[in-house]
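Note that this complex is displayed minus one protein chain, with the remaining chains in position.
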Amino acid sequence: MSDVIIQASNLSRRFGNFVAVDNITFEVRSGEIFGFLGANGAGKTTAMRILCGLLAPSSGSATVCGYDVATQSEQVKLNIGYMSQRFSLFDDLSVWDNISFYAGIYKMSRAQIKDAGNTMLDKLELSKYKNRLVGSLPLGWKQKLAFAIAIIHKPQLVFLDEPTGGVDPITRRAFWDMLYAAASEGITIFVTTHYLDEAEYCDRISIMVNGKIGALGTPLELKEQFKVLSIYDVILALARGEEA
Amino acid sequence: MQAFISAQGLVKHYGSTLALDNVSFEVYQNEILGFIGPDGAGKSTLFEILTTLLIPDAGEASINGMDIHKDYGKIRASIGFMPGKFSLYQDLTVQENLSFFANIFGSSIEENYHLIKGIYELLKPFANRKAGALSGGMKQKLALCCALIHKPLALFLDEPTTGVDAVSRTEFWDNLMQIRDSGIPIVVSTPYMDEATRCDRVAMIHNGRIMKLDTPDNIIKGYDGKLLSITCKDRQKPKALLQNEAAINSLYSFGDALHISLNNTDASTLKLISSKLEQGMDSPYQIKEVLPTFEDCFLQLMGQMKK
Partner (left out) sequence: MKNLSIFVRKEFLHIVRDPKSLMIMVLLPLVEIMLIGFVLRFEIASTNLAVVDMAKQQQSTKLIHRLEGGDRFKVRLTQSMPEAEELLTEGKVKAILYISEDFDRKAVENSESSLQLLLDATDPNIATTIEAYVKATLADFWVDSIGGSPVPMLITEQMFYYNPLLKSVYATVPGLISVVLMLICALMTSISLTREKESGTLKVLLISPLKPLQIIIGKLAPYLLVSLLITGIILALSFGVFGVPMAGSLIMLIMVSFVYCLCALALGFLISTKAKTQQVAMMMSLAGLMLPTTLLSGMIYPIKNMPLWLQGITYIMPARWFVSILKHIMLKASPFSAYAGELAVLLLMTGIFTLLSLKNFTTRFR
C-alpha cells in the first residue's frame, strides 16, 4: 500500500454564506498522477489553495506530506512545488535568475542551485539560453522551464494549475512526457486541467461539482460507473445530476 | 454559390514575427467555418483584419461584397464581433449590457429578441446581475447575445469557448448551429480540437498558415496512412518498444491510448508490431485500428509543415 500524501477529511470552506468547498474527503497516494477536474466555480481552485497551505479551511482537515494545512502551512509550502496557469515565471528576469530565485526560496544552497540548475538546463536543452530573458522564449519552452523549476528542489508533491493552456498538441504531449518522467522518479503530481483527454493521462481523477466531489476513481472506473465511453460523457452525466 | 466572406493572400507582420502567412479562404452563407489552432497560430490577428480593426500588410478581403479597405465603415455597422475575453462591461448588468449593444447599432432588444431567445432564456434569471459576477459560461452566453442583438450579417467569434467548462461549451455550439440555420454565417476560432466536428468546414491553422481547409469528414478521410490505437496500463512501455520502428510514422499519447501512425496496415506490418509487443509487454493490452481524430490530423499536418 503506497503512502498517502494528501489526506482531506470533511474539508469545507465558506465565504460568507457561500459554500465553496462542501465537506470533501479524498486521498492522493504517493507517486500517482492525480487529476483534479471541475468547472470554474465548482470549488476546484479553492480546494487547491487550501491544500497548498494558502487558505485556511472553515472546517474539516487536510494533511499534505504529513503536515496539517491549517496549523503547519509553512512546512506544507516548503515540501511542495507549484506551477500556475501562465507559468508563474518572471518575464523580465533571465532564465538563470528565475532558477536561482525559486530554488533559493526553497532553501537550496548556492552550490546545490548551481548543480541542479545546470543539470536541468542541459536536460531541457536550454543551456544556451541561460541568460536570456524569459519573456523572449516561446510558450512551449516557458512551460517546460516552469515545470522544471517547480520541481528543482525535489519536492514530494507538485501542484499544477492548468499548466497546458493554449499550447499546440505536440508541446502538450511533450509536457506530459515530462510529467510521466517526474512521476516515475517518485514525485506525486496533482494537476487541474480543462482538457479532458488529459484526464485520461492521470492515474486517478476527481471531478468537483458545486463544491462536492461528484466522482472519484481511475478514468476506467468512472467510465464503467457511468456506463459511458469518455470522461467528457462522465462530466455531462454529472452535470445532468445523474448518479452513478 | 457566391462566397459571403472571402480573403486572399492576407499577410501580417508584428515586428520580425510573421503572424499571418498568405492566408486565403472563403465562407459561404449558411455555414460555420472554424479556425482550429493553438495560441500564436494567428487566429486573433486574422479576426481583427476581417473585422477591419487591423490593416494587413498585404492581401484583400471582403464581406458581402464590402471591401475591408474601402468599405470598412459599412462593414463595421453590419457585423457582430466577439473578441477574446468576452469584452463585456463588468459593472453593468446583463440587461444594461444587452440594451447598450442593441442601441448603439440602432436597434433594440425587442426588435431582434427572436434571434437570441434560445440563448437568453438561461440568462433571464440573472438579468439584473452585474456582468462581472457571472460565471464563465454565462458571460459567454451574454457576449454572444450582445453580438447578435443587432441582427448582424455575419458573426466573428474569437475563441469564445476558451476557459469555459465542457458543458457550457456544448450548449454554446448548439446555439451557434441555430444561429447558422437562421442564415447568419459564422467564423469562429478555438484551440479545442474536438470542437472541429461541430463546424461545417474547418481551417487548421498553425504558425500563421492554413495547413488544411475542408469539411471535418474530408479532413479525417484525408489522413495519410492508418492509425492503430493501443490501450494498456503503462503507455510508456509500448512507446519505448516501438519508437524506432521504421514502419511507424509517429507515436502519440491520446487519453488512455497510444496512437500509432503507419503507412499501411497490411499483414506483415501488423505482425511485426504485435510480435514486438508480445515480447516486450508484461501487462495486458489491446490493439485495434481506429479512425483518426482531428488532433491526429493536426499532429500529422504539423509534422508535414515542419518538413
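Residue numbering begins at 1 within each chain, and the chains themselves are lettered A and B in the order written.
The rule is short, and it goes like this: contacts are C-beta pairs under 8 Å (C-beta built on N, C-alpha and C of every residue); 3 or more make two chains touch, one makes a residue touch a chain.
Small disclaimer: the values here were computed from a predicted structure and weren't measured.
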Exercise. Sort by label and list the shown chains the missing chain touches.
Key: A, B
Quiz item: Per the definition of touch given earlier, which of A:D97, A:D203 or A:D233 contacts the omitted chain?
Solution: A:D97
Quiz prompt | Of B:F25, B:F105, B:W173 or B:Y192, the one touching the omitted chain in the full complex | solution = B:F105
Quiz item: What chain B residues would touch the chain not displayed?
Solution: 48, 51-55, 72, 76-77, 79, 81, 83-90, 101, 104-106, 146-147
Practice problem: List the residues of chain A that touch the chain left out of this view. | Solution: 90, 92-93, 97, 100-101, 104-105, 107
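We take it that only the chains that are shown with their structure count from here on.
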Practice problem: Mind checking the centre-to-centre distance between chain A and chain B? Centres are C-alpha means, answer in whole Å. | Solution: 27
Quiz item: For chain A, which residues count as touching chain B in their complex?
Solution: 39-42, 139, 165-171, 173, 176, 180, 184, 194-197, 199-201, 219-220, 230-232, 235-236, 239
Exercise. Name, in rising order, each residue of chain B that touches chain A in their complex.
Key: 37-41, 135-137, 162-168, 170, 191-194, 206, 236, 252-256, 295, 298-299, 302
